[in-house]
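Below: one structure in structure tokens.
The complex appears here without one of its protein chains, the remainder shown in place.
Here is chain A:
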Amino acid sequence: MGSTQLPTPRINGTGQHIPEGMESGDPATGMVQLLGPDGTLGTDPVFSDYAKRLEPEQLRGFYADMAKIRRFDQEATALQRQGELALWVPLTGQEAAQIGSGRASQPQDYIFPTYREHGVALTRNVDLSELLKLFRGISNGGWDPKENNFHLYTLVLAAQTLHSVGYAMGIQRDQKLADSAESNEPKAAVISYFGDGASSEGDVHESMVFAASYNAPVVFFCQNNHWAISVPTEVQTKIPLFNRAKGYGFPGIRVDGNDVIAVHAVTEWALEHAREGRGPVLIEAHTYRVGAHTTADDPTKYRLSAEENEWRSKDPLDRLEKYLRAEGLADDAFFEQVKQDGDELAAYVRSTALALQAPDIHDAFAGVYAEAHPLVAEEQAWFREYESGFESEEEAGH
């Protein structure tokens, strides 16, 4: 399979050159892992330096974020089961991939999620109750993407990967203007999320072609959670997905997606690479969707519980908890507080979701076009008239 493909000159997080012969990732699988399932921290010639920069507060923050979003996920699933959401897309199992990558991004970066990036939304300070609007039939979006540079969820698989590259091409042009104006604006990049299933879509291919051709500052972040609803990754690809980057001519990195420290490190590296004008990077985060694809799905029909159990033993929260305790970075009180915070968040999300008001169909008329449109105006006027007919009937009846 070969090791993770870093470009030359190969540099680490502190700008030091990596000597020849020292490769990142496991020699057999290419997998970059720092924090193993047993909670011990390993080393990597490139990415250990990123891990060393992490303050204890950040590590505790990673844990708190992961625990929070898992609790949120449970609550949203419960809301769906109680008939309050049409559907829910659970993320449990993928917390490290999402929190690690999201926390590596800077405010000036722009994020294009799929529809499962609840953890990334948390790192971008999106009010999590906004995520439920889509699933409660309130809005097709919810939050203001420009407020936190976190785009709307995209349900048409992989469509957002092209938007990501176009957005990155826009950043590139803005950067040129900023450079000529000697502006101090921080350099930006884009993270484009997609999954192992979506990797088969043509738009992923085209987005990688465009990104490579224009050297666009975009990090493709593929969460390989091993199942596209009921179809395993082996049906999507015959080679490890990160190896596809080689074919497009940019670096590909495979990372243990359940290792929040490694995910954070490789994403920081990739974003720096992109922001500095060195072009796109593909990260394949090896993780697992512990639950169903959506609440409409039944994983017992297509996969073995033994496989699920094996992945549960690689749980991203458990291993960080072991590490934090072993290093004396967090105590019982910390974990108790995290649990309380999670319950508070769940209560907030539940009450906010249940209080969401149905929108007015007239808001829908208003949103079709940005500029006045005679047909929409005519149909809206007709509908108002039609509605008012019922009102006057009611009045007559009373």
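Here are some notes:
Definition applied: a contact is a pair of C-beta atoms (placed from the backbone, for glycine too) under 8 Å apart; a residue touches a chain by one contact, two chains touch by 3 or more; residues count from 1.
Here is the rule we use: contacts and distances are computed from a predicted model.
The complex includes a chain that is not drawn, and of the options "FAD-dependent pyridine nucleotide-disulfide oxidoreductase", "PTS lactose transporter subunit IIB", "3-methyl-2-oxobutanoate dehydrogenase (2-methylpropanoyl-transferring)" or "Cbb3-type cytochrome c oxidase subunit I" the UniProt name matching it is "3-methyl-2-oxobutanoate dehydrogenase (2-methylpropanoyl-transferring)". Within the whole complex, the absent chain has one touching residue among A:E234, A:D363 or A:E394, and that is A:D363.
Among A:Q108, A:N140 or A:S183, the one in contact with the hidden chain is A:N140. From the set A:V209, A:L329 or A:L356, the residue in touch with the chain omitted from the display is A:V209, counting the whole complex. Residues 110, 139-141, 144-146, 151-152, 154, 156, 159, 161-171, 173-174, 176, 202-203, 206-207, 209-210, 213, 363-364, 366-371, 373-376 are the ones on chain A that touch the missing chain.
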